[in-house]
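One protein chain omitted, others in place.
Think of it as A, B and C in the order they're written, each chain with its own count starting at 1.
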Amino acid sequence: MRKLGVGVLGVGEMGRRHAENLRRLVPDAQLMAVADVSAERAHQAATELEIEHSYSSLEAMLECKGLDAVVVATPDKFHAAGIKLAAAAGKDILCEKPLALTLPDAHELLGVVSKAGVRLQVGFMRHYDPAYAAAMKRIEAGEIGVPVVFKSIGRDKDGPPLSAYQSNVNGMLFYGNTIHDFDLARWLMQDEVVEVHAYTTVAIRPEVAQFGDVVASVVNLKFAHGAIGNIESGAQAAYGYDVRTEVVGSKGSILVGSLNRIPATFLSASGGTQILADHFLSTFADAYVAEMRDFVETMLQDRPPRINGEDGLKALAIAVAAENSHLQGQAVKVSIGNSATAK
Amino acid sequence: MRKLGVGVLGVGEMGRRHAENLRRLVPDAQLMAVADVSAERAHQAATELEIEHSYSSLEAMLECKGLDAVVVATPDKFHAAGIKLAAAAGKDILCEKPLALTLPDAHELLGVVSKAGVRLQVGFMRHYDPAYAAAMKRIEAGEIGVPVVFKSIGRDKDGPPLSAYQSNVNGMLFYGNTIHDFDLARWLMQDEVVEVHAYTTVAIRPEVAQFGDVVASVVNLKFAHGAIGNIESGAQAAYGYDVRTEVVGSKGSILVGSLNRIPATFLSASGGTQILADHFLSTFADAYVAEMRDFVETMLQDRPPRINGEDGLKALAIAVAAENSHLQGQAVKVSIGNSATAK
Amino acid sequence: MRKLGVGVLGVGEMGRRHAENLRRLVPDAQLMAVADVSAERAHQAATELEIEHSYSSLEAMLECKGLDAVVVATPDKFHAAGIKLAAAAGKDILCEKPLALTLPDAHELLGVVSKAGVRLQVGFMRHYDPAYAAAMKRIEAGEIGVPVVFKSIGRDKDGPPLSAYQSNVNGMLFYGNTIHDFDLARWLMQDEVVEVHAYTTVAIRPEVAQFGDVVASVVNLKFAHGAIGNIESGAQAAYGYDVRTEVVGSKGSILVGSLNRIPATFLSASGGTQILADHFLSTFADAYVAEMRDFVETMLQDRPPRINGEDGLKALAIAVAAENSHLQGQAVKVSIGNSATAK
Partner (left out) sequence: MRKLGVGVLGVGEMGRRHAENLRRLVPDAQLMAVADVSAERAHQAATELEIEHSYSSLEAMLECKGLDAVVVATPDKFHAAGIKLAAAAGKDILCEKPLALTLPDAHELLGVVSKAGVRLQVGFMRHYDPAYAAAMKRIEAGEIGVPVVFKSIGRDKDGPPLSAYQSNVNGMLFYGNTIHDFDLARWLMQDEVVEVHAYTTVAIRPEVAQFGDVVASVVNLKFAHGAIGNIESGAQAAYGYDVRTEVVGSKGSILVGSLNRIPATFLSASGGTQILADHFLSTFADAYVAEMRDFVETMLQDRPPRINGEDGLKALAIAVAAENSHLQGQAVKVSIGNSATAK
């Protein structure tokens, strides 16, 4: 059987994991090459993963023979450019979230993808997490009746170093963190978010404000068909990596997520203690594998991706509205912008 | 030692519990009388609790010899009138939440209380719940650093019958349910809520809209010193009575609340199952006892109440702002109103 | 309606709680008197509970007019004598566990009770705990199929002071702690324990061995109809009071018990922490109330007690067999002894 030849662009923490999964855990894929703006990092990844090719640019990698698809895992600012280049070269694409950092960029890249006739999947890997997937299955089966309230929490453990804010290559909290929950909101509620209201805070780290970013946020959601919701995000919860989601329905509710990293409790006179989850790569390890397997299978079988460019665009549009609400101090309608112009 | 002579006004579900607690579990109190608009209900309660006096009005009960204090547990609409009457008669008061249904009413009653020189405690009993109390103790000890995000959920199991909406003696969701969380927000964050934004829904029971009420809500909170928060309330979660609160701080966080009614799990091929909490009177049974004991002790020792009229007013002001946000579709500043005018 | 006049013998920790419950939470009972070998302690309890009579002996209390029933809550060694005296005086009895410390004592007291025609309930209050009661209800409903394995853990937090061992008024671990689980084994499995095997340890407190006691034990159980089980008991678990039971059935299983005292979790970089249960009086507070209410109602309605003298005898017989196994180093058959001889 034919294998999908895949190259990974960007081998930082996330791209490196994708490359490893492709190399080791997706039998139907062949990891052809990795590329990174740091040739040395690309070379090292290739060596460790025992593959032949490493490149210092996407352009160079696109010349690699046998390359069918590209995984875009660069800093967020470069997603749009990476997608456009790969699409123009006729490659199918799995792009990390967010699809882009601005709606015009998103529209433009979707235009290129469409024109090139390639397929694009967006990296909302929580769809592939066993607990989220089980939740969705039950929602679709009608077990909770009509979903009416969506709640989600996403707290990172340690705030990024200030240098990460200064480098200006990623979007603010809404684009890198809350975007997952914006996507979950659409997916689990099977509905569209039409308006949002955001409060944000920099109270415990005021210096991030100068970079347009925030430490934590709460975003109220209004859905098209009457449901409501709220998403809380935090950049530095101190205690751990904490992702939890609830969907309240007319007949029942579902809670997804757990605080604990391992099933062990330590008991002493000072109480019972658990070790807490601390990183998305361990919490969602299985989800990343399942995501990549599904992407590869989807490409090989010439099916439309489960999470496509439009999903990436719509989640982005909610993030944009949330940022505008944060800036304007009032509720803001969600709009994907003038797609005509964008094309 | 002197006992506090207490009368209970209103012996519906809540007042009846207060009367029982006073009769049985607060040794320093003497339940002198109960009163209810239904003389029969009052009489029955008196009989079952083995006390001498029952009345069909507060006015009548106030004549009861030995009465030092009154517990106001009528439908919400009558709280203000009850407080004013009791205060004017020189009785100390424990009033169920909410203090009143409008800010002018609240200001007026506070004026009467102040002029009468009596003491007024508001029934935010969660302060006395062992888990909430332990949380507060740790927050005050600085264990979580600076509190920066407040989250709370309050879901009732079964929605009230439509007749309860029609009778128009209680306020909407914000006044009867969310008011607890508005109070917790002030208490646990040791800060004031200055602005709110609310989305509400009637999606799964549209007929409550005609009564100005809603089925569920999410309320974003902005605090005076930079913190933020969100409260979700629901009138009919179907699965149980679910109250949970989180406070995220710069160094740690605290989660309060549990879904389960009893510590038992039933395991079968179809999964592990727990019996869920279903009513505030069981979830907060201990809190109601501790609240009443503290009220009685506070009165006997001539101390100011831990949760006073101003607390009741400020929580009410947040509820009013939330209702206004719901009506106006935008964020609304919290204001306790012109107390001068109100009088 | 007539009230049951009750006197409490022994107002240490346990008896004091029974007296409080009778005084405050069992409307159908009237706490007539308390008695204690310490007249001062009896007097103080009477004062605090606002009752008229206190005595320094059971004999004296039995003279108290209006006394229908006696709660025996002395040190274990004196249970048998207390029961016999009360029975001979024609009083119904609720006796704390264990019924007695030896089988001959048990047989003798049962003879007296029988001859006197009074009723005797034994204080296995876990039957009244909401979680255990829910478990039993499901077992009786056949939800777990045929029960086949019984497991139970009972760990006390802090070991008794050595003086408690020296005073020699209570039995060893099996009689004061494991006895609850021996009773649960019979009750939940609806079967009899016919043989036991015990290992014990004094490893972390060798000085208790001189008093014939142990620090921890594991007791294997063989039931009459083929089921098996194991009970672990500990006198000093250090971290808390930990009581948990499991019944494994052919179709499902039930787990009862929880480690946590309050529903709160404290999260910090060093983990998630809960406050642990630490005392039977808080863990089983509701059970003690329900037990007393049922006892009082049972007496007033002239029904046979739910947990009778035979239950006390049979649980004791298992404890005796376990102690013999501990002493002899081999499995020992359970025998209630020759009741004829015992008399």
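The working rule: contacts are C-beta pairs under 8 Å (C-beta built on N, C-alpha and C of every residue); 3 or more make two chains touch, one makes a residue touch a chain.
As the structure is a prediction and not an experimental result, all values here were calculated from the model.
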Hidden partner chain, touching residue among C:Lys3, C:His43 or C:Lys222: C:Lys222
Sole residue of A:Ala224, A:Ile262 or A:Leu281 that reaches the chain not shown, by the stated touch rule: A:Ile262
Sites on subunit B contacted by the missing partner chain, in the whole complex: 237-240, 242, 259-260, 265-276
Missing-chain contacts mapped onto subunit C: 145-146, 148-149, 151, 153, 155, 197-204, 215-222, 225-230, 232, 234, 236-239, 248-253, 329-331
Chain not shown, touching residues in subunit A: 24-25, 27, 48, 50, 130-132, 134-135, 138, 143-144, 251-258, 261-269, 275
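Here, only the chains that are shown with their structure count from here on.
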Classification of the subunit A:subunit C interface as same or different, half of numbers criterion: same
Contacts with 2+ other chains: residues of subunit B: 251-253
